[in-house]
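All protein chains of the complex are present and in place, except for one that has been dropped.
Let's look at chain A:
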Amino acid sequence: MYVMHNSEHPLSCFALFENGPCLIADTNFDVLMVKLKGFFQSAKASKIETRGTRYQYCDFLVKVGTVTMGPSARGISVEVEYGPCVVASDCWNLLLEFLQSFLGSHTPGAPAVFGNRHDMVYGPADTMVQYMELFNKIRKQQQLPVAGIR
């Protein structure tokens, strides 16, 4: 189980499993986990975080950050969010176009999150799932930093 925080939602805490449910909770969830320390064993993997600047371009929100694990930097993460739309399938093309404008050849394909539920409403949990997948991918890689873009 992964516990994640996002500065975009400062008062929330996300707890998610791979291919499993994602819980969105209050920040008191961390305190709860501390109290339940005796009942589970925390994985040895250290904390991964991505930290950077947030740019707002009309309806688009672009966040470029450096992914660091401990003291070492592992990669760069770029997040693009299109505010007005909540249904993934409707705006994927627009997002792709936008990404192509500055990423060029590195533009990724459609995220796996969109795969099953194309017409469902997109939520913050989906963002966290994507980040989780990205971090896992980075963790599995070797020490050589490779740009992982999501």
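The rule is simple: a residue touches a chain if its C-beta (ideal position, glycine included) is under 8 Å from a C-beta of that chain, and two chains touch if they have at least 3 such contacts; residues count from 1.
Following the convention adopted for this analysis, contacts and distances are computed from a predicted model.
Only one chain is not pictured, and the protein name UniProt records for it, out of "BRCA1 associated ATM activator 1", "Cell cycle control protein", "Mitochondrial import inner membrane translocase subunit" or "Mediator of RNA polymerase II transcription subunit 17", is "Mediator of RNA polymerase II transcription subunit 17".
Of the options A:Pro10, A:Gly38 or A:Gly104, the residue whose C-beta touches the omitted chain is A:Pro10.
From the set A:Ala25, A:Ile76 or A:Cys91, the residue in touch with the chain omitted from the display is A:Ala25, counting the whole complex. Looking at chain A, the residues touching the absent chain are 8-14, 24-29, 123-125.
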